[in-house]
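Selected chains only, in their assembly positions.
Which chain is which? They are A and B, in the order written, and residues in each are numbered from 1.
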Amino acid sequence: MFNSFGAIYKFTTFGESHGMAIGVVIDGVPAGVEFDYSFLENELKRRRPGANRFSTQRKESDTPEVLSGIFENKTTGTPISIVIFNKDQKSKDYSNIKDIFRPGHADYTYYQKYGIRDYRGGGRSSARETAARVAAGAVAKMILKEFNIKIESAVIEIGGIRADKIDYNYAKDSIIYAANKDIEKEWIELIDKSKQEHNSLGGVVKLRIQNVPVGLGEPIYYKLDNILASALMSINATKGIYIGNINSHKLTGKENNDEMNKDGFISNNAGGILGGISNGEDIEVEIYFKPTPSIFQPQKSIDIYGNEVEVNLQGRHDPIVAIRGSVVVEAMAACVVVDMMLLNATRKIENLKKIYL
Amino acid sequence: MFNSFGAIYKFTTFGESHGMAIGVVIDGVPAGVEFDYSFLENELKRRRPGANRFSTQRKESDTPEVLSGIFENKTTGTPISIVIFNKDQKSKDYSNIKDIFRPGHADYTYYQKYGIRDYRGGGRSSARETAARVAAGAVAKMILKEFNIKIESAVIEIGGIRADKIDYNYAKDSIIYAANKDIEKEWIELIDKSKQEHNSLGGVVKLRIQNVPVGLGEPIYYKLDNILASALMSINATKGIYIGNINSHKLTGKENNDEMNKDGFISNNAGGILGGISNGEDIEVEIYFKPTPSIFQPQKSIDIYGNEVEVNLQGRHDPIVAIRGSVVVEAMAACVVVDMMLLNATRKIENLKKIYL
C-alpha cells in the first residue's frame, strides 16, 4: 500500500540507498508486450548518477536484472520484477551523520516516525529509490509505444532563470536536459558558480504528453489530474505542480476557457485535461523542485539526543535535483497514463462487447 | 475505487447536480467519536450556494440526512451515510445546452468517455458534488478536534491581486473568505466589475494545518504531500498546488533548508513536510483555482454532431469558484490528516503493544 503506486498497472518499490539492492515489482502489465531490455537500460542510464559533473559522482552502473514476468522476450501478464544491486555501497564511515538530522532531509521525520532509521545515504528516503520508478516507467513506455503516445520533458527553469522557449528534442540530449541551447549555456555557468559556493539550486521541469486518447481519467477521485499530481508530488524534492497555463488562476473565464471549432480545441490553457479527463490535447504540466538539501556549508541542526550541532556534509551530491528528476517525472507520467488506459478500457459497455462477444 | 478517497478513513461520494440527491458514505470512522450534527450543518452552510451575491444563486437548503453509523449520538465504527436531497432540481429547460459542449466544462470529455452524459447542470462533474466532501470533512474535523488539530483556509489572491497578509480568523467570517479586510474591499469591487462584464475570475486559496503530530505520511507513494496533492487537485477547477514557500524552486539550498535548534525548526520553507512526513511545523499549501468556466458571453464551441455553434449560457454561477472552493480545501485536508493518523498509528511495534498488551 505505502510503497505501491497505481490501480491496475501497479508497481511496488523496495530498497535503501546503501542496502543490498533496490528494485521494483510491476503488476498488471498486459500479456504480449514486446520487452525491450536495452530500452530499459537506456532509461536507467538517463537517470544514472555519475554521468557528468552535473550529477552526484556516486558511481553506479545501475544494471537492471529482470527476475520474472518475461518469457521468450514478451510479457506474460505475471509480475515483472527488476532488481538493481547496489555496487557502490562501500561501508564508508557514517559516524558524522549517524546521530544528526541533516537540514532539508528526511532524517528527523523518519527517526521520529519509526524510532529507527537506516542513516546510510538517506536509506529509503534517498533519491536512489527513483531508479526503481524509472524501471517501472520504462516498461510503461514500452506499452505506450504501441499506441504512439509520447512522453517528454525538459528543464525549463534553474535558479529562478526561466527558458523562453522549449525544444523537447534538444532537451533530450542536453547534458542538463535544458529546454534550449542558449539557456543551457547560461545555466551551466550558474550551476558551476553554485558548486564553487558549495551551494545548490532549485528548478522547474516541464512535462508534455502527446497523442493521449480522449477519455483517460476516472472522476471524481481518480481523475487524470489528481493522480498525475500524486505521482509527481511523490518524487523527491518536488514542492508543487501546475497543469496547463500557469497563469490560469490570474485569468478571467473569457481568457482561460478553451473554445472549440470543428478542428477541435482552439487553445490549450487546460493542459489537456477537462473535468479530470483527457481531452485529446497535449497534457502539459510544470513541476517545481526545491534545491538539493545536501550542501557543503556549515548548517545548524540537532542530534537525536536534542543537542544542538553544526552539520558539515561531505560527499557526492547533485548540484540540482531537477535535472535527473526530469527523467523520474517522465517515468511516473508514463505509469499514470498506462494505468488510466487500463481503467478507461472498461468504462463503456460497448468496449466490453468488443472483447467478450 | 473511482469515487472513493482515502485508505482507512475512506469516503465514497455519489450523485448528480440535478439528480435526486448527492451523498457520501464514510467508512473507517473510529467508534466512540461524539457526533456534532449542528457542526455538520454549519460546515455545509459555509459551502452552500445562494448565501450572497458572490456565489451562485441556486437555492439549496443543503440539509444533511444522516442515515447510518451513529447511535446515541456517537459513531459506532460502521459506515456513516449522509444524503442531501436536491430540492432545487426543477425540470428546467436544458435544450440549449443538451447537445453542446460548454467551453471550460467537462461536457466534451464526459461525452467522449462514456458515450452518454447527464447534461442537467453538469451532472456528476458539477461542483455540487463537493457538498458531499464537505460532509466527509466535517466528520473528520470532529475527530481532529479531539487532538486539537486545526485546519483553516483563506482566499489570498483573486484576479491576480494578492493579499499581503493573511488573517485566518478574519477570513473565516469574511463574506468572500478574504485573507484580510483591506483586500476584501478591493476584491469585492473587482468581482462586482467582473460580474457586470459577464465574466469570471480565478484565485488562490491558502491552507494551514496546525498542531499536526510529527510522523504523518507513509513513504514512498502515500506521502503526506502527494496524497494532499491528490486530494486538493481532485477539487473542481484546481490547476496547481504548492507546499511551503512558493519560491523554493528559485532558492538555493542554503536559503531553502530549514535549520534546527533545540527549540525545533528555525524556519518553515518546507511547509511542515519533510520526506513526505509531517515534521510538526504548520502545514501550508497554496491551491490555484482557474476562473469559473461558466460565463455569460458568447463563446465558440461544437455540438455532439461536430457542428460549430455559439454557446450562450444563462443561469446561476459563482463569479469565482476559489471562494467556496476554500471550504472544500479544508474538508479534503481534514480527511487526509485523519487518514494519515490512522495509518501512522501502527507503524511502530511499540504502538501496537500499547493497544494489545
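Assorted remarks:
Everything below uses one rule, namely that contacts are C-beta pairs under 8 Å (C-beta built on N, C-alpha and C of every residue); 3 or more make two chains touch, one makes a residue touch a chain.
Since the structure is predicted, the reported quantities are computational estimates derived from the model, not experimental observations.
Whole-complex copy count, one sequence throughout, 2 copies displayed: 4.
Following the convention adopted for this analysis, only the chains that are shown with their structure count from here on.
Distance between chain centres (mean CA atoms), subunit A to subunit B: 26 Å. Against subunit A, in their complex, subunit B makes its touches with residues 1-5, 7, 13, 101, 103-106, 108-110, 112-115, 124-125, 129, 157, 159-160, 194, 199-204, 214-215, 217-223, 225-234, 236, 238-244, 246, 248-262, 266, 269-271, 274-280, 286, 288-295, 297, 299-302, 306-308, 322, 343-344, 347-348, 350.
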